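Our next item is subunit A:
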Amino acid sequence: MLQVEAVVKSFDDFKAVNEASLSVGKGEIVAVIGPNGAGKTTLFNLITGQLKPDRGKVIFKGEDISELPPYEICKKGVARSFQIVNIFPRLNVFRNVQVAVLSQQRRSNNLFQPAKNMVVKETNNILESVGFLDKAHSIAGSLSHGDQKILEIAIALGNEPELLILDEPTAGMSPEETSATMELIRRLAQMRGLTILFCEHDMDVVFSIAQSIMVMHQGRTLIQGKPDEVRRNQVVQEAYLGVD
Partner candidate 1 sequence: MDFSAFSSQFLVGLSRAMILFVVCAGLSFVLGVLRVPNIAHGSLYMIGAFATFTLTKLIAGSTGFWIALIVAPLLVALVSLIAERALFCHLYQREHLMLLLFTFAISLILGDLVKIVWGAEYRSVAAPALLKGTISILGVSLPRYNLFLIIIGPLVAIALWLFTNKTRIGKISRAAAVDREMVGTLGINVSWVFAIAFIIGCYLAGLGGALIAPTVSITLGMDHTLIIEAFLIVTIGGLGNMWGALVGSLIFGVTQSLGVLFWPQFAIVFPYAAVVIVLLLRPKGLLKSVW
Partner candidate 2 sequence: MRGKEERKLFNEVIRSKLFGPSIVIFFVLLILPSFIPRFYTYILALIYVTSLLAMSLNLVVGHGGMFQFHHAAFYGVGAYTVALMLTKTSLPMWTGFIAGPIVAAIIGLIIGWFCVRLTRLYFAMLQISLGSLIWAIVFRWYSFTGGDDGIHGIRMPAFLFSLKSSYYFILIFLVISLIMMYLILKSPFGNTLQAIRDNPQRCEAIGINVRRHQLKAIVIATFFAGVAGVLFVVLERSVFTDLLFWVLSLEVFIMCLLGGWFTFAGPILGAAIIVALRTFVGIFTEYWTLILGIILIPLIFFLPEGVMGYFQEIFKGRTKEVAERR
C-alpha cells in the first residue's frame, strides 16, 4: 500500500534522513524503531507531506505522493497523529473530531447551516470507539496528557483513513495507559480494516503488536522484516537493541 523508496532529506548540512526505505502492505501493522535522532519523525513528515524529499519517492496505492501538500495526501486516505500533542486546545472534544469528519465529507465550506447538528452520528461513532463519548463536551486543552494522545488518534480517524500513521502514540503514558492504548489501536485496526504504521520507543509495545518492523539508524534503513528476524539480526543488535 505504501512504498517509501530511498528518500533523502537534509536540513542545511545535516542529513536527517539518508536513504530510508519502507514497505507497508494492506492491512499490516508496521512499526519503525530506532534511537532518538534516527530520523523517524522526519520520515513520517516526508510521508505525510509536511516535508518534501530531496531525493527518492513516496508511493501510496501506486501513486507518487512525494510532492503533494499535506491536505491532498490526507484526502487520498492517509491520516496521522503527531508526536507532540497537536489538537485544538480551545475547542471541546466533540468539535475536535467533528472538524476532521466535516473535512472528510467535504463540508468544511458550508456557510449557512449550523455546524452543531452536522455529522453528529459519525462523530459520536468515533468518540464511542475510543471511549470518549462521556468526555465529548470537555475542553480539549483540559484533558490529561494520555487522553490528549488518544484524542489525536480520534481526530485522525475522522478522516476515515485507509492508512493510519501514528507518531509515538504512547509517548509519556503510564504502563497501564500504554497497553490500553495499544489494545485500542489493535481493535480499531481490526474493526475498521486499517493499515497501521507507527513508531515507538517502547520495545515491548512494538514486538507485541507489529507484524513488520523497520529499523532506522542515523537516517538510514538498517533492515525491515518480521519481528523474529529483526530480533535475531546481528547489525540491529549491535547498533540498537544491544545498547538498549
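Per the selection procedure, all candidates are chains of the complex that A comes from, given by their letters.
A few points about this structure:
By definition in this document, a residue touches a chain if its C-beta (ideal position, glycine included) is under 8 Å from a C-beta of that chain, and two chains touch if they have at least 3 such contacts; residues count from 1.
As the structure is a prediction and not an experimental result, all values here were calculated from the model.
Here subunit A is shown alone, and of the candidates 1 or 2 it touches 2 within this complex.
Here subunit A touches candidate 2 in the complex through residues 48, 50, 69-71, 74-75, 79-80, 82, 86-91, 95, 98-100, 102-104, 107-118, 155-156, 158-159, going by the rule given at the top.
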